[in-house]
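Here the complex is missing one protein chain, while the rest keep their positions.
We call the chains A and B, going by the order they appear; numbering starts again at 1 in every chain.
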Amino acid sequence: MKIKRRDFLKGLAGSAVLAMAPPAIAASSEKNRLPDALGILYDATLCVGCQACMVACKKANNMPMEFSGSQRQWDNPVDLSSKTLNIIKEYENGTAKVKDREIDGYAFIKRQCMHCVDPACVSACPATAMTKDPKTGIVSYNKDACIGCRYCAVACPFDIPKFEWDNPFPKIVKCQLCNHLVAKGQIAACASGCPTGASIFGPVKDLLIEAERRQTMIPGKYYEFPVAEVSSTKKEVHKVKQYIPYIYGKNDGGGTQTFMMAAVPFNKLGLPTLPDRSYAAMAENIQHTLYKGMILPIVVFGGLIFLVKRSEKNKKE
Amino acid sequence: MKTEQPLEGKILTPTFLICGLIFLISLIFMGKRFIYGLGAVTNMNDGYPWGLWIAFDVVIGTALGCGGYAMALLVYVFNKGEYHSLVRPALMTSLFGYTLAGVAVVLDVGRYWQLYNIFLPWHMNASSVLLEVALCVGAYVAVLWIEFSPTFLTKFGADNAKAFMNKIMFVFIALGILLPTMHQSSLGTVMVITGSKLSPLWWTRLLPVLFLISCIFLGYAIVVVESSLTGSRFPIHDESKLLGKISGIMAWLIAIYLVIRFADLGMRGHLDLAFKGDLLGNMFLLENLLLIVPMAVLFVPANRKNQRAMFLCAVSIVLAAAVYRFNTYIIGFDPGNGWHYFPSTGEIFISLGIVSLEIMAFLYFIKRLPIYRRS
Partner (left out) sequence: MKDLNFTDPVNEKLKGVSRRDFMKFCGIMAASMGLPLGAGAKIAEAITTAKRRPPVIWLHGQECTGCTESLLRTSHPTIEHLILDLISLDYHETLEVGAGHQAEAALKKSVKDNAGKFVLVVEGSVPVKDGGVYCMIAGRPFGEIVKEVAAKAAAIIAIGSCATWGGWQSSDPNPTGATGIPEFLNGTTVVSIPGCPPNGYNFLSTVAYLLTFKKLPALDALGRPKFAYGRLIHENCERRPHFDAGRFAEQFGDEGHRLGYCLYKLGCKGPMTRNNCPVLHYCDVGAWPVNTGRPCFGCSEEGIGFTIPLFTEADIENVTPSSVHAPIQTTRGGGISKGAAALLGGIGGAAIGAGAVAAKRLGDKDKGDNS
């Protein structure tokens, strides 16, 4: 017996076409920057690798020590983890003689939650354990909602959410921009601990203005840089290096609230190359195209009821 | 015989007992997981938060359980009543596949005592692909048990209840086609959000389409495998003619799938990655060769009459679909920063234990419940 090619193709073509529906059909889920968003501007050229930000972060958030390097006398993690919310990593090349030079040089980079404009973790979490504050834009975690599925960790392009693998009652752990301090009118601990002004805290729109200002600076000259907060009156004078003409986080992956500036290419510093459109938006787009208002499923369900009833009738005949 | 009957026979066969032993040992590892945490039993880490249990037990496990779905499509959507005899065994395999995938989920999630949160409306995140998968799978498990209830009711002679169930069954049959379409495709969409961490060989916005088509032909392949295996050891009615037709359908589906797969890869400009000779390229070639070869074999009509050929082709297709899902979820996934992952002994043993439980249940069901038609 030959399968009616028509029936066969009819059944499949429909679903295939629908699944491939162009994005234009669905309402755009692109997120925009919140006007009062808070964030951090990290300038790798000002960072001296002192790790005061790591110490301050651990203190402010009551995080335990982590020994994963060869030295065990003090806290020295090799990466973010369930015990470390913020880390300074070091890039080395060749003889590593000159700071902030790509070849035969070294540089530092700070890794922490980027508090994205369109966070993948917030989109991914099935139980709404990751939420983005509607005013400050800080992405925080609620362990009472979390089921521990770790989809947030899979989804995050920066690999930020970390899991407590050694705990029978585990949580997800990540930087929350010290929102417990922000609520009291203070600033993130990493920024207040930074001596050189490499990490500064403040409203995102001010941070972007400051980042643009630095892009216009002439390498080799001395300029003033604010310390701890972008609006701080305490300034440090530093000699400016040749910045990469790019503010990381301005558009990457839909944009973030943590900006990075450096003199070494960002991909060498371990930061991923991301398109301007967040992957979360792409995934949500597919979902919304297919399931918005559950219209399509209900229609298909109706069609299926009809088909099943018909086939049952045929069976009886 | 034209009706389904229990195959009878001894339950405590060597196979059954060995599976039982494996399951009992795996219980020890499961206990360790709950007492000491996931890190004590698994090799999952911050770079690979999802490992064997998600990739194999959940994603592949539910895909292997698409036999019921694939057969329902044929019987009810394309109105091919002649395949009816294959529906019940397929349904049973689906039942096991999905229920035990649920067990694996409970084992895998970290905060399992709060797992019900995703069923509470005030916790649901409508944007989350995983939520949709979880709700659909949860609903589908219920639908499967309801669809399967007539078989139980027959055994217990509850004829009135059985008649009632048969009257309202059409709703659940319709759901049983809608729900897998939704969640099997969404299991593909789950990995869309990982764009920067998934190799271009597997990342595409067409992941839902590829996952859906592959789960359908996988469903047919599972029916062929399972029917052939049971047929080679138990005195069941010879379904090889039907299996031959299904094999033909499979071949066409694979053809469509391969066209979409390669066209998409070519249009995105990453075809060259397949031939780099590295692990990823080779896994891609493996995954597709395991499809191309059986497809070519099954396009030859004579082979569709040969039980051995059909069986081996179906096995190859099952492996291909499994490798595809392994590739998408683990092997093609690279979070960067030097992470590696390979399942630990404990992880493998727990998966093995779950599969052993499945085999034990399968053997018990076919012998004590009317699933197959006797020869």
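Note that in this section a residue touches a chain if its C-beta (ideal position, glycine included) is under 8 Å from a C-beta of that chain, and two chains touch if they have at least 3 such contacts.
These numbers were taken from a predicted model, which means no experiment stands behind them.
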Just one of B:Asn45, B:Thr204 or B:Asn288 touches the chain that is missing; which is it? B:Asn45
Among A:Asn61, A:Asn76, A:Gln186 or A:Asn251, which one is in touch with the chain left out? A:Asn76
Absent-chain interface as seen on chain A, which is shown: 48-56, 69-71, 74-79, 87-92, 96-99, 106, 108-109, 193, 195-196, 236-239, 268-270
For chain B, enumerate the residues touching the unshown chain of the complex. 43, 45, 47-48, 228-229, 231-233, 306-308, 311-312, 315, 336-345, 347-349, 352
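What we mean here is this: only the chains that are shown with their structure count from here on.
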Chain B to chain A touching residues, read off their complex: 34-40, 44-47, 49-50, 73, 75-82, 84, 108-112, 114-115, 117-118, 123-125, 127-132, 134, 170-171, 173-175, 177-178, 181-182, 185-186, 189-190, 192-197, 205-206, 208-209, 212-213, 245, 248-249, 252-253, 256, 260, 333, 335-337
Which of the residues in chain A end up touching chain B in this complex? 1, 3-4, 7-8, 11-12, 15-16, 19-20, 29, 79-81, 120, 122-128, 143-151, 153-155, 157, 159, 162-171, 253, 270, 272-275, 279-280, 282-284, 286-287, 290-291, 297, 300-301, 304-305, 307-312, 314-315
